[in-house]
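Below, a portion of the complex is reproduced, with chain positions unchanged.
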Amino acid sequence: MKKRSKKSGLPPGSLVHIGEKKTEEVKITIIDYDETHFQEKAAKTIDECYSFKDKPTVTWINVEGIHQVEILEKLGECYGLHPLIMEDILNTDQRPKMEDFGEYIYIVLKMLDYTDKTGEIVTEQISLILGLNFVISFQEGIKGDVFNPIRERIRSEKSRIRKMGADYLTYSLLDAIVDNYFIILEKLGEKIELVEEELVSNPMPETLRIIHNLKREMIFLRKSVWPLREVISGLERGESSLFQKTTGIYLRDVYDHTIQVIDTIETFRDMLSGMLDIYLSSISNRLNAVMKVLTIIATIFMPLTFIAGLYGMNFKYMPELSWPWGYPLALFIMLVIGISMLFYFKKKRWL
Amino acid sequence: MKKRSKKSGLPPGSLVHIGEKKTEEVKITIIDYDETHFQEKAAKTIDECYSFKDKPTVTWINVEGIHQVEILEKLGECYGLHPLIMEDILNTDQRPKMEDFGEYIYIVLKMLDYTDKTGEIVTEQISLILGLNFVISFQEGIKGDVFNPIRERIRSEKSRIRKMGADYLTYSLLDAIVDNYFIILEKLGEKIELVEEELVSNPMPETLRIIHNLKREMIFLRKSVWPLREVISGLERGESSLFQKTTGIYLRDVYDHTIQVIDTIETFRDMLSGMLDIYLSSISNRLNAVMKVLTIIATIFMPLTFIAGLYGMNFKYMPELSWPWGYPLALFIMLVIGISMLFYFKKKRWL
Amino acid sequence: MKKRSKKSGLPPGSLVHIGEKKTEEVKITIIDYDETHFQEKAAKTIDECYSFKDKPTVTWINVEGIHQVEILEKLGECYGLHPLIMEDILNTDQRPKMEDFGEYIYIVLKMLDYTDKTGEIVTEQISLILGLNFVISFQEGIKGDVFNPIRERIRSEKSRIRKMGADYLTYSLLDAIVDNYFIILEKLGEKIELVEEELVSNPMPETLRIIHNLKREMIFLRKSVWPLREVISGLERGESSLFQKTTGIYLRDVYDHTIQVIDTIETFRDMLSGMLDIYLSSISNRLNAVMKVLTIIATIFMPLTFIAGLYGMNFKYMPELSWPWGYPLALFIMLVIGISMLFYFKKKRWL
């Protein structure tokens, strides 16, 4: 959990970075393009962004790393952003939401990354600000980025993105993030299948732990993705003039994908619940098996041991002891008892 | 799970087939009819479809097999379909949805097939495009097809379908698919009844596995059918001018059937949950039975073995040992203990 | 489950009877009345109904047995009913619904009957068609009928029903059916109470089966009654001109009863869930009791048997064996061990 308590008592709009610092240096890249023109540069200071503000071309400013509060402050002032937005960008425990400020739209959502080594899902908060002819995106700055294919497309002069406005760029960024969810889900799906096979072949307490962890990841994913549904449906309903009608159809596509992601998460949750049931009943089954072995052994040997004990008594007058056939008879009786017990268990299907 | 990851990073509208190839060859059949006229042909190339485009008659183009992307591309261009639709047709992990593009309506839903051998439900994605005087249907190309009866009806000159337009044909296709769900549900219902009987007569770990698999199939079915409800209700509300008012009443009928399918799935889910409870408690009951046997045996023989052990001690001065009635008395005491134990268990209803 | 598969592939509106034939002969009774006039007759052929069609009096045609498709066909033609309605009447697995066709309203719902012998709930589909001055009711034809009191009231000249129109007759039929649900629920309530007492006094695996069956009946009842709520609320909202305002207040009464039935079903479901919990924990409790007996016996006798075994060893040099007080001392030690064990269990509240 992010430590909100750091901020307790501060006035609203106070810019304090909440969350761990995920990158050393803040990296700012500016891409400026229209159908014919293209410019890409890595800004050293935030001041380089100012000149792009009033250009008619589409400007995409991507800020990686948000722990240097003063950079955000300057950028916010330049583009006239509300202090509460700046505060939200810095608080990395936001739930996905969309806010329409008329002149610009603020969107916050989560980018997910699955680290193969630890099998953990890492989350990164992405803030997008869409204005008339600019998009500003803020990332926490984890290595690896799903925006590269979009950069590639912008660089290529013939791509559709070059012909469209800032709203289409925003859509492209959203689409890239949502598409990435599918990859995470695929990996989790594979993991679930693996655990399921293990559950059938050899369930162990360890299996339970993995199921439990997967369940927690589902809770976490759900929390990250569920509100996105409303965000995109809000954008799609087209109440903002910043989104053109032709982009609406693309947003509907992203919306469908989001629903599909949520659906899959729900399905996984149902599956994991079912697996928990199987795990618990397999424990009971094994207890049953163990107890049957114990009962069979005890039921066979207790009567036999009793008989043996009987003829181990030291009474003076025990006629059987001196019969010549006493010993074989005792052995025979024991055999009969043992075999009839086995038959009894066979009949009860315990063997 | 279908591998969405194949597509990650591609621009929207990129046509990539997601899912397994279910047929070798792409088969295109064209049926063109009105009240008096009927023509059916198997198209060798997609170009044969072009000539039907502007005819006033109803044209039904059925494409089986969607892995040859260029065929879809051409068809899409000819009928002026949006690239995002073409993309959706190729992604076979769509959830059922309906999109109204004004000039045409795009419907995607799932056809189900139950393979008797493996007992598995196979799903096939069906995409329908309804225009003013044409219907294009895309199937993944699994053997076996629920559309044959419709073809039969079209061939017969007197059938109602010949008098109606493309919207009625669309309805007929939807109806055929939903009717087919009932057959799947009947088969699953029979399977559930079988398992239930087994549960009563002789529950085994295997039974649990079957219940679990049925439950998963219910989750899967639910996911495939649930959104269909909204799809058809959307069509029925008649916001599109492509659907005539007289067809509305038929759509209401399909809608009722869909609700019934969903109802049945929910009932099955409830039943399976109940069966799981029974299974788990039957395991507990059996553990109880096993433990009772063990306890009865132990409780009877432990005291007896102790008494036998007592008189097996080698103390020099044990007066009982030399009594002439010592042995019979010991036997008698053992008998009394054994019988009183049995009475005790009888009273406790363990026997 | 009714076999829908019989119909698969047939065009919509095909009249095929789905469900078991519940009566041999189809019985048609016609009751025609207004405030002053009354006529009742059993029609031998369906043609006798035709003459009543355009009379201003209220005509109630009751058809028992729906397996003779041609009778329905004729009736449908005479009264101008839509083929899809005729199809729905024949499919006895409909969920309750109401459809307003303008000139007439089609209502389908379930009549329930509790057979005391088997303790099973039998369902019968009732279809009602309300026109301006006629009501047609279709029953599957099970013996026993909740409509008799209504017939009695119509026969009596002073009853309110004689002064009212076809809409009031429809209400009376609905009311009779819903009132009958209360009787079913009372019987189920008594059964539940019986099982609950059994659960307290002597729970057995058989008890679980009964709880499970009751639960299934609740699922079934719920499915039959739940949609009725919407049906009647739809009628009550009075969108159809066939229902007069004064009848609305009566419909509201039936609506309240339906809600009450649904409430009771939900309460029963909750109670049955609670009973399942009690049953399962009573199994666990009994296992506990069994295990305590075993543990007490084993814990007392195992040490004693060990001591007895100790002095049953045949070592040459065992000084205790030749002590004159050896045997009494051994007995005394055993007694002390046994009693202290009993005290231990007393303290642990196992006794």
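Observations, loosely collected:
Labels for the chains are A, B and C, by order of writing; each one numbers its residues from 1.
Here, a contact is a pair of C-beta atoms (placed from the backbone, for glycine too) under 8 Å apart; a residue touches a chain by one contact, two chains touch by 3 or more.
In this text the structure is predicted, and so the values were computed from the model without any measurement.
Taking the whole complex of the structure file rather than the 3 chains in place, the copy count of the single sequence reaches 5.
To be clear about the criterion, only the chains that are shown with their structure count from here on.
Superposing the C-alpha atoms of subunit A onto those of subunit C requires a rotation of 145 degrees, given to the nearest 5. Between the CA-based centres of subunit B and subunit C the separation comes to 26 Å, rounded to the whole angstrom. Averaging Cα coordinates per chain places subunit A and subunit C 42 Å apart. Multi-chain contact residues of subunit C (touching two or more other chains) are listed as 312.
Across the complex, subunit C meets subunit B through its residues 1, 3-5, 7-13, 82, 84, 88, 93-95, 97, 99, 202, 205, 208-209, 212, 215-216, 219-220, 223, 276, 279-280, 283-284, 286-287, 290-291, 293-294, 297-298, 301-302, 304-305, 308-309, 311-314, 318, 320-322, 324, 326-327, 330. Listed in rising order, the residues of subunit B touching subunit C in the complex are 146, 148-149, 153, 159-161, 172, 175-176, 179-180, 182-183, 185-186, 189, 200, 249-250, 252-253, 256, 259-260, 263-264, 267, 270-271, 274, 277-278, 280-282, 284-285, 287-288, 291-292, 294-295, 298-299, 302-303, 305-306, 309-310, 312-318, 349-350.
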